[in-house]
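Some notes on the structure that comes next.
A single protein chain has been removed from this complex, and every other one stays in its place.
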Amino acid sequence: MQELINRAKEMLDDGTVARVLGWKAGDLPYNPEPAYFEDAESLKDFVYNGFCGANLSKYMIEASKLEGKTLVFLKPCDTYSFNQLIKEHRVDREKAYIIGVGCKGKLDIEKIRAQGIKGIESIEGAEITDDADTLKVQTIYGEKSCAYADAMLERCHVCKGKEHKIYDEQIGESKETKDGERFDEVARIEAMAPAEKFAFFQKELSKCIRCNACRNVCPACSCRKCVFDSNKFDSAQKANVDSFEEKMFHIIRAFHVAGRCTDCGECSRVCPQGIPLHLFNRKFIKDIDELYGEYQAGDDTESKAPLTNYTFEDAEPSIVGKRG
Amino acid sequence: MYKIAKENLSALFRLIADSQELYLPVKTAGQVNFAAWSEEAEVALDTLKSVKSPKDAFFPQSEGLYTVRREGKKMKVEPEELKSQDFVVFGMKACDVKGLEVLDNVFLADPIDTFYAARREHGTIVALACHEPEESCFCKVFGVDAADPAADVAAWMIGEDLYWKALTEKGEALTKKVKELLSDADETAVEAEKEAIRGIAEKLPYMNLSLDGWNGDALSEKFDDKLWEELYKPCLACGTCTFVCPTCQCYDIKDYNTGNSVSRYRCWDSCMYSDFTMMAHGNNRTSQMQRFRQRFMHKLVYYPANNDGMYSCVGCGRCVEKCPASLNIVKVIKAFQKQGGER
Amino acid sequence: MSIENKSFRPKIVAFCCNWCSYAGADLAGSSRLSYPADVKIIRVPCSCRVNPMFILRAFEKGADGVIMCGCHPGDCHYSTGNFYARRRMTLLFSMLDYIGVENGRTRVEWVSAAEGVKFSDTMNSFVEKIYSLGENVRLGDLRCRN
Partner (left out) sequence: MQRIGVFVCHCGSNIAATVDVSKVAEMALMEPGVVHAEDYQYMCSEAGQAKIADAIHEKKLTGIVVCSCSPRMHEATFRKAAERAGLNPYMVEIANIREHCSWIHKDMEEATKKAVILMRAAVAKVNLNTPLQPGESRVTKRALIIGGGIAGIQTALDIADAGYEVDIVEKTPSIGGRMSQLDKTFPTLDCSACILTPKMVEASAHEKIKIYTYSEVENVSGFVGDFTVDIRKKARSVDMDKCTGCGVCQEKCPSKKAPSEFNRGLNNRSAIYTPFAQAIPNVPVIDREACIKFKTGKCGICSKVCQAGAIDYEQKDEIITEKYGAIVVATGFDTINLDKYDEYAYSQSKDVITSLELERVMNAAGPTHGHLERLSDGKAPKEMVFIQCVGSRCSDDRGKPYCSKICCMYTAKHAMLIRDKYPDVNVTVFYIDVRTPGKNFDEFYRRAVEQYGVNYIKGQVGKVIPQPNGKLLVQGSDLLDNRQILKEADMVVLATAIEPNPDVRKIATMLTASIDTNNFLTEAHAKLRPVESPTAGIFLSGVCQGPKDIPETVAQAGAAAVKAIGLLAKDKLMTNPCTAHSDELLCNGCSTCENVCPYGAITYEDKEVNDHGIREVRRLAVVNSALCQGCGACTVACPSGAMDLQGFSNRQIIAEVDAICR
C-alpha cells in the first residue's frame, strides 16, 4: 500500500496528474470509500485493502471532465469496465493514468456478518500485503476468525483472471482466487422446472426495494438519465409496487447491458437486499457465448458488441424452447 | 411483567394472527425484513436489524390513494379505504420506535396524513430490546435506550424466555388477548439484561458521537460549508440510505394507468434522486452535492429547527451498513467535527 | 381444457413489420384465411423497431401472448433490421424462460408479403398454444385485472 501512496505522491508532485482516485480509510475496519486525493497530505488517509471492492472505473466518467489527468487505481476486473467505457466514449483515455493494482480477492462484510460475527472492532488479514488465509476479527464479543475465502465476494470466487486489460503501470501481485465456475449457478437454474425457476426469482426479487443501487453502481449503466427515470415509459422507477415491475426493471436493465456487462459483480455487491443480480447478467453472457461465440465485454476497446452484430446463420429465437 | 418461553412464541404469533394482522421480522431468500406472519414464515427475532426499517407497516413504500375509473365519458373517483383493522408489529427495536416519533411529528401535525394516522391508530407495537447491539449502532447519540424500548409493549429476549411488559393501553389490550400464553415474571432478569445491553453500548465506537454544532440554528453555517463538495463525491445517487432509513418520510405521488382506470398512489421518494421535488420549471437541486447535502441538513438541521431540536436520525445504523459507497451520516458528522477541530 | 379455460379469451399482441409481415397479414385477409380474433396487430416499420420493453409492457398490461413477425432473414427492407431483432428476441425469450415464464407465450415468425397462408397458420397455432397455456399470471400487473 505504501508503494501506491509513494507513487501517487510522486505523480502529484511532478504534476503528471492533478488528482488521485483511490480509496480512503473509513471509520470502521471495513468501510473504506472511493475518494479523490488532490495533494500529498491527503494521501495519509489512502487505503488499499480487502474491503476496497468498489470499482472506480465509473467515477472516471466524471473525472474525465475535470482539468488534467486523474491517477486511478484499477484492479484487474475493473480494467474490463474501463475498456468498455472507452469503447462507449464515456471516459477519456487521455485523462487517465491507470495503475493496475494487484488483488487477492475482495471481502464482503455481509459474509463475515453471516457467520455471526458482530460488534467488530478490528480486522486483521485484510491488507493486500498479508498472505494470511484467515481473517482475525476482534469484536466486543471476543475474538473471532473467518477464512479469507469464506469472506470473499461472490465475484472473486469466479475471478476472470489476474491480468489488467489496460494500464499505464502495474503495482502489486494478484492472487488466484477462482475456485468456482461462473456459469454453474446459471446452469443450475436453467435446469429447474419453470415453476421452480419462477419461484426462485419471485422470492429474490420480492426483496427489491427499487433503491437503484445496482443500476447506479453499474459501470455499464452509464446513461445520463435511465429510461426508467424518463417519463417515456411511465414506469414506477422507485416504488416496489407490484409483482412485475421489479422483474421488468431487472430484465430490461440486464438487457440494456447485455454484451456490455463485464460481469464485474458490483450490482450484487451493493444490493442492500442481497439479491444475486449477477445471475441476470450472467444468463445473457452465457447465452451470448453459446449462441454467438465467446465474448468478454471489456476485453478490448474495438470489437463489435454481440447485440450490434449478427450473422446470417444466427440461431432463431425458437431455439429457446429447444435447448431444454 | 410477564414472560413466555421462546418455544411457545409460534403459539403466541398464531394467537395474535387469529384476530389481527401480525408483522414481524421474516427471513426471505437470506434477508430479514418485516413481513406478515404465516405458518411457513421463517421468523427471525434474533436479527438485530431488518434490512428495511419496519416503518412501512405504518408508511408503506407504496400505497394507493384513490382510483379514477372511466364510465363512458364520465369519471368516477374511488378513494382508497383507510386502515380500519387492528394489527400488531412485533419485534421493532428502540431506534425504530423512535423513528415513528419522527414520522408522527410530520404526518400527525396539521394537515394530518389520514392514511398514516389510521395505521398509527390501529397498530400496536411490541418492541424488542437489542440483545447484542453492533458497531454500526449509535442510537444513544439521539437519546434512544436500546435496552428499554418505549412502545406499547416492551420485550426482552433473555435465555430461553421472552419477557413482556405492557406500557400503554394498547399494550394492555394486546396483553389481555394473549394472556393465556403468558406467565407472571419478576423484573430481575430484565434489569440485568438492561445493564448488560447498556454495558455493551458503552463499548461501541459510534455511541459517543458528538452532535456539537448540529442544531436548528446551524443553517447557513453548515449549508455553505465547502466540505460538502468533498463529502458527496463517492455518492452513487442511489436511494439505499433513504429506503432503509426509519425516519425518511419523503414521498412522491404518481399515477398508474391500468387501461380502464388510473390509480393514484404514493411511494417513498429519495432526496438522492435527480427527479426529487421535480417541478414544472425543473429541479431545485441540480447537482448531487446539493442532493447529498439535503439529506443530512434535513436530518440534523432543518428537522430540529421545526421540531424543538429533535433530530430526524435515530442512530439505527442501517445506512452505515448498507451504503454501497460506504458513506453515512456518522462520517458526515465526524468530518465536520474534524474540520472544526482543525480550524 | 378446463371449464374455466373455455371462457378464457386470451389477449394476443402481434408486432408486424410494415414491409413483409403486415402485408402478409393483409394477404391473409384478402384471401379470407381466418384466424382467431384474439390476435391484434401493431404495425411497426421493421422488426428491429420492437423494443423488448414493448413486449414486457404488453405482458404487464395483461397480454397472454406476444408474437413478432418480420421479413425473412436476408429479405429485410432495411437489409439488416431483422438480424438485430433476431438476436434481441432470442436473448429476451431466453431470459423469460430463465425466470420461469412459459416460453410458448412468446414467438418470432418470419412471414413474407406473399405468405398469407403462413401468416394465418402461424396465428392459429400460436393462439392454440396460448389457449393451452391459459392465462398469463406470472407477468401481469395485478392492478390491470380490475
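Going in written order, the chains are labelled A, B and C, and every chain counts its residues from 1.
As a convention for this text, a residue touches a chain if its C-beta (ideal position, glycine included) is under 8 Å from a C-beta of that chain, and two chains touch if they have at least 3 such contacts.
All values derive from a computational prediction rather than experimental measurement.
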Chains shown that the absent chain touches, full complex: A, B, C
Touch criterion as defined above, residue of A:N31, A:S222, A:S268 or A:N281 at the omitted chain: A:S222
Hidden partner chain, residues of chain B it touches: 70, 72-73, 257-260, 282-283, 286-287
In chain C, positions touching the absent partner: 11, 13, 18, 22-23, 25-26, 28-30, 32-35, 37, 40-46, 48-54, 57-58, 61-63, 75, 77-81, 84, 88, 120, 144
Chain not shown, touching residues in chain A: 65, 87-90, 221-227, 230, 232-233, 256-257, 304-305, 307-309
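Definition applied: only the chains that are shown with their structure count from here on.
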Remotest chain, chain C as reference, centres from CA atoms: B
Cα-centroid distance, chain A relative to chain C, in whole angstrom: 36
Separation of chain A from chain B, taking each centre as the mean of its C-alpha atoms, in whole Å: 30
Junction residues of chain C, two or more chains touched: 141, 143
For chain B, residues contacting two or more additional chains: 256
Residue ranges of chain A touching chain C (in the complex, touch as defined): 186, 189-190, 192, 194-202, 227, 233, 241-245, 247-248, 251-252, 254-255, 258, 280, 283-284, 287-288, 291-292, 306-312, 314-321
Complex contact set, residues of chain A against chain B: 26-28, 31-36, 54, 59, 109, 118-121, 139-141, 203-204, 206-207, 209-213, 215-217, 225, 229, 234, 236, 238-241, 269-270, 272-275
Residues of chain C that touch chain A when the two form their complex: 52-53, 56-57, 59-60, 73-74, 80, 83-84, 86-104, 106-108, 138-143
